[in-house]
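Okay, handing you the structure first.
Here the complex is missing a single protein chain, while all its other protein chains stay put.
Right after this comes chain A.
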């Protein structure tokens, strides 16, 4: 990387030269041969043979539980393989610990940022590899070096700022910059754009192409087909732990990939059914609260009301406000025509509002508790007879949701943390289906969720509408809200700035309103 040489100490310099351009472009750099991973009797990855060529962008696509995470963990040394071989630059390697992977130049940027939020951006970028002078850290030198790398990459980010003060998207860019400056030869991105705005995604793509230009091999894992086609040279498809094929990007198309992934056609994904709008369920008049001002909208039975905007535009804050998580500062809420004061989550639930919140990890799930407990959490009161919980009913309800929603788990006793993103989202949804509601608020329901599960979730929306519920759908992914919403509201800086009927405005129009240029 230009701009780095003058600041790196001899140790990291040595590491980088050792790893630089080990094989010519286009030759195999990493080969998996019959690589297999079993957890007990479960085969998470069936023997897979995939070759990664030096300097290519190789996309990997697949549904929930298709084995993508297992693959990343194997290649980064987080878990050990059960059988098979890995060849790095033509030689067999163990890759049984993360240090070895990093020393060889294999790095991963994870979907959820794993850095220290309390340290500065610069400190995070140099974490574990600090510039020091006789054991004392040279803070200013690191900040300057980090700033020059960030500027050089075209990220408009302050190196001295605390990491936690940045948005998740910005933190993701920092994590990428960190990997980029470490002499990485082989960089794996795990759904990097899940939390990014469009501009941030564009910045990330520029960085990825630039790394490729410098000879770095990129593995890009994503659910978003348009990204795969925009970026990748080749694409490998996994299904149920099996590698079902690798294609050159010019020789395939959406339809083929999706068929490979899920045995289903693309028309079946965005599933929009129109229902006659019924009575008004909820109406807000000039509702204001922390993070949003003066929002007036209505939701009627049988319709999806979409809220689109950039991350931080106030949509989630509005949802939390309506749900009673934060007290509103002005405005009124009418529930089925009656003025109500929703001052607690319980109150909202009792009226008939359900919220599947933005962050499954922070707000949606008790990750280190069993799936069953998560599903039943809102309804334990109902399951209680006398002093104790009716265990029979508790088990029945958990198993019913697992079955109905096709949550892929051997048992309701498995911890929620062991589930993939799509299955975790289903647990959150299952929780609210158990409880029942008149108004469902889905905040970013398909972030980190694969195509197959997305389609299932959209079909579920139709089922809810059919039963007379209304839905508020919040998403940063325009095609989703655009295709599904009966009425689409655009948020910008905490305000509702525009409203459109189903497909009444173009994508460009909506985007412009969201960005505000």
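By definition in this document, contacts are C-beta pairs under 8 Å (C-beta built on N, C-alpha and C of every residue); 3 or more make two chains touch, one makes a residue touch a chain; residues count from 1.
Note that contacts and distances are computed from a predicted model.
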Candidate names "NADH-quinone oxidoreductase subunit N", "ABC transporter permease", "Glutathione import ATP-binding protein GsiA" or "L-aspartate oxidase"; UniProt protein name, chain not shown: "ABC transporter permease"
Among A:357, A:445, A:470 or A:494, residue touching the chain not depicted: A:357
Of A:83, A:97 or A:417, the one touching the omitted chain in the full complex: A:417
Candidate in contact with the missing chain, chosen from A:311, A:383 or A:478: A:383
Touching residue (missing chain; options A:31, A:303, A:394 or A:486): A:394
Interface with the undisplayed chain - residues on chain A: 39-40, 79, 323, 325, 345-346, 349, 355, 357, 362-373, 375-378, 380-381, 383-384, 387-389, 391, 394-395, 398, 410-415, 417-418, 431, 435
